[in-house]
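Note that this complex is displayed minus one protein chain, with the remaining chains in position.
Let's turn to chain A:
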């Protein structure tokens, strides 16, 4: 047992950090620190810088453009990325559909899609949830019917993150209505520019526009856009969801936010002195930092285990990371609310285009608090994660 990073790993951390210092556009970083939304251009610009460096799809197999890093290197890269902070790669392309395509897709599909995912030539979005299918995803109703050399797709998806920017969607569709619910689902990809696709924004309680409803009305999709086998889509979806294990804890994000809280708490006054001098506040902050340290160690244990024993099947430990990671993220936004106090109230409309530039940074704190309520809901709600632990770990 040895917790120390090797000299090589430490040098790697320094290399990554230096690359971020030299290459993350300062405005992009500042907006992230202040909890602002980034424009599509700002995100794509950064991802292409990352891709040019060869780090855009770092965890993919080498032949598709990956780096061949060890688990620990991936961990270090993610931590540095999150805590610098710099925008994380577009998960829908890089972490979700990419691995499904290089694992289950045919050669033609790999050639066609993978390089464009890596360079974000296509912006991907995820067509999983439906109005009637949240935690019970397998009950989904969007159907794809085979008609000659086309799929005809009808139905509705929801909570589709950043679909307003998307060029492509990967979609779970019911292709065999007579089969048991998990058995009749297929994984189909298609252009968001197709005739019959309508995107309608959902405004969330923070006032932002991240998620959308997406409607399909007789959308015609070439038959070859099926990934893998027909009616095996549920397996690919499970693979996709289990693939992303350690990033979900978002330890780096919380670390960065805790540093910001410490910084602000040294400036904002309460009772005639900086809030950080208030013992009760300081202890609350320390409590959160301790929880985060424990989570970081738990994450390292999972990372080390992956490094030793391979990724294999989804590890139920990822449920621990999801539950604790989301709780801690939420606590950090609560602490920010506490620091800012009455100045949480002023409201300003903010969009994704950076038009809120002139706004005082304090106006982002309440929206960020509201927005972060999502983290215990998405990606399998924390209640679903508890079901997974009860079943897979405790055998209940």
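Just so we're on the same page, a contact is a pair of C-beta atoms (placed from the backbone, for glycine too) under 8 Å apart; a residue touches a chain by one contact, two chains touch by 3 or more; residues count from 1.
Methods note: contacts and distances are computed from a predicted model.
Taken from the listed names "Pimeloyl-CoA dehydrogenase small subunit", "Arginine ABC transporter ATP-binding protein", "Peptide/nickel transport system permease protein" or "Diguanylate cyclase", the protein name that UniProt assigns to the chain not shown is "Pimeloyl-CoA dehydrogenase small subunit". The chain that is not drawn here is touched, among residues A:72, A:86 or A:375, by A:72. Within the full complex, the residue among A:138, A:152, A:183 or A:389 touching the omitted chain is A:389.
Touching the omitted chain from chain A are residues 1-6, 9, 72, 255, 258-259, 262, 279, 282-283, 285-287, 289-295, 297-298, 300-301, 303-305, 308, 317, 319-320, 323-324, 383, 385-387, 389-391, 393-396.
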